[in-house]
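Of the protein chains in this complex, all but one are displayed in their positions.
Note that the chains are named A and B in the order they appear, and that numbering of residues resets to 1 at the start of each chain.
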Amino acid sequence: MSEVEYDTQGVVKKFMYVNRKAPYGTIYALEVLEAVLISAAFEQHACIVFIDDGVYQIKKGQDTTAVNMKNFSKTYGIIEMEKEDADEDEDMDMVWRIIVEKESMEARGLTAEDFVVDVEVIASDELAQIMSEQEVVISG
Amino acid sequence: MIHTVNKSPFERNSLDSCLRLSLKGSPILLIEDGVYAATGGTSVSDKVADAAKNHPMFVLGADLQARGIPEDKILDGITVVDYGGFVDLVVEHGTVHSWL
Partner (left out) sequence: MKFGIQVNEGPFTHQASDSAYLFAKAAIEKGHQVMRVFFYYDGVNNANKLSAPQSDDRNLVKLWGEMAKEHNVDLVVCVAAALRRGIVEDNLAEGFRISGLGQLTEVGMAADRMVVFGD
C-alpha cells in the first residue's frame, strides 16, 4: 500500500517518552529507545522520562554476554548527543530533557552517578507538573 | 491531560505511579484489568476512594461487564462510561497518558 503523508510543516509539539520497565526482561526499553532516536529527525521537543523500573534501563555496568542479548545501554549516549546538539544549535528550536524520577531512583538504591547518561533528577511533584504540560505521550 | 490505567492494582504498580505523578484535578479512567481498582471491599478501596476526591474518576463499563463486576459494586465518586464516553473524555481533556 502506498505511503500516506500528513502535512506537519511548522508543527513543533512536546513529546514525552515514558519508560517504566526494566531492560532485558522485556523489549520495551529497546524499542522505546529506537522510537526516540528516530524522532530526532523531526526536531520536536522531547522529555525522555525514566520512572519505576525504567530507571534500571540507564544503569551503568550492563554486561549481556551471558544472556546472549544485545547490550543497548550505550545507545542512550546518542540521546545525550542529540540533546547537546540541540542545546548548542541556536537555529534549532528543539529542547530535549532526560529525566529520572527521584522517588523511583531512591527506592531502588540508586543515585545520579549510577547512570550512563547525565540526567535531571526530579521529584514527583515537579515531574507531575512537567508531565501535565506534554502534548503527546508515548508509553513503552 | 487524562490518565488511563489498564492493569489491576494487585498485579502492577501502574495505578500507584499514576496517582503519584498525576496532578490533582486531572481525570483518571480505568480500563481493561484496571477496572478492578474501582470496586469496593478490597485492600485498595480506601486509597482509590481518596483518589476519587482529588481526581474525576471513570471506569469503562464494557470492561466491568466482561469481568462480572456489577455497577453497584463501584466506589462512590467513580463514573461508569462506555467507549463513546472514553472518546468524549479524550476529546475534552487533551493529551492521554496511558499508564501500562
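By definition in this document, a residue touches a chain if its C-beta (ideal position, glycine included) is under 8 Å from a C-beta of that chain, and two chains touch if they have at least 3 such contacts.
Because the structure is predicted, anything quoted here is derived from the model rather than measured.
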item	value
Listed residues A:8, A:71, A:111 or A:129, member touching the removed chain	A:8
Interface residues of chain B (partner: the chain not displayed)	6-7, 31-33, 62, 82-84, 86-88, 90-91, 94-96, 98, 100
Absent chain, residues of chain A that touch it	1-8, 11, 13, 15, 27-28, 31, 34-35, 38-39, 41-42, 44, 136-140
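The definition used in the following text is that only the chains that are shown with their structure count from here on.
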item	value
Length of the line joining the C-alpha centres of chain A and chain B, rounded to whole Å	26
Complex contacts: residues of chain B adjacent to chain A	1, 13-14, 17, 20-23, 26, 94-100
Chain B-touching residues of chain A, taken from the complex the two chains share	16, 18, 20, 51-52, 101, 103, 124, 127-129, 131-132, 134-137, 139-140
